[in-house]
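Let me give you the structure first, and then I'll get to my questions.
Complex shown without one protein chain; remaining protein chains in place.
== subunit A ==
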Amino acid sequence: MEINWITVSAQVVNFLILVWLLKHFLYQPVIRAMDRRDQKIRNRMDEADGREQEALNAKQSYQQKLASFEKQREELLEETRQEARQTRSQMIDQAREETARVRSHWMREVSEEKTAFIDGLRHQSLEVVETVIRKALQDLADERLEERIAHTFIRKLHELDEETREALGRSSEPATIATSFELDPGQRSTLTRAIHELVGADLAVNYTRAPELICGIELTCESQRISWNLSDYLEELTASIEKAFEPLETTEPGV
């Protein structure tokens, strides 16, 4: 266990040389390489971060675009739907109006036809009735039909109430007797006489022809009107025929 001081100094020198050598060949290069690699990795990470950020931004912008596009599409779709609904309701309204128009037109036609039919029927009925009655009266009696009518009218005058008689008697205007046929002077005097007996001799009486009465006689004086004619009966007949047609109208469908 001895110390060789020369060897010691040599070893000190050796050690210092080794320190220098390793510093230059080991520590510095290795640390430098590690630092550079760290830097490189950090750069790459930064780069990757940047790219990720970029990608995120791009993604976000694309998503926004997509969302706005979707919204736009939805809006367009909604608009189109609205339009379609509007058009549809318009078309339905038009169709309804058209139908109503056609229907009312048809109804009018039907009602006109009915009226024409009823008019025709009435006319025919009157003619038939008149003919039948005329024939029947001619066959049944020796007097003329006009005479019977005058008699009937006179009887009707007799059946007048007091109020009407007074009203006729007070009249300042002359009474007018309209007949569907020509009265001979005897009949006229009979009628005038009958009237004078009833309401007084002051009342003047005029005679006129009125073919629209068909078959009958009518007295008019101011607001009073006394008549017997087939037209009245026919009015009744017409009313009853129209009544018969009424159920026909109600069975039609309403609009």
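Here is the rule we go by: contacts are C-beta pairs under 8 Å (C-beta built on N, C-alpha and C of every residue); 3 or more make two chains touch, one makes a residue touch a chain; residues count from 1.
Everything that follows uses one rule, which is that contacts and distances are computed from a predicted model.
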Name per UniProt, for the chain absent here [options: "ATP synthase subunit a", "Predicted Zn-dependent protease or its inactivated homolog", "Chemotaxis protein CheW" or "Outer membrane receptor for ferrienterochelin and colicins"]: "ATP synthase subunit a"
Contact partner of the left-out chain, one of A:34, A:48 or A:128: A:34
Residues belonging to subunit A that touch the chain removed from view: 1-12, 14-23, 25-27, 29-34, 36-37, 40-41
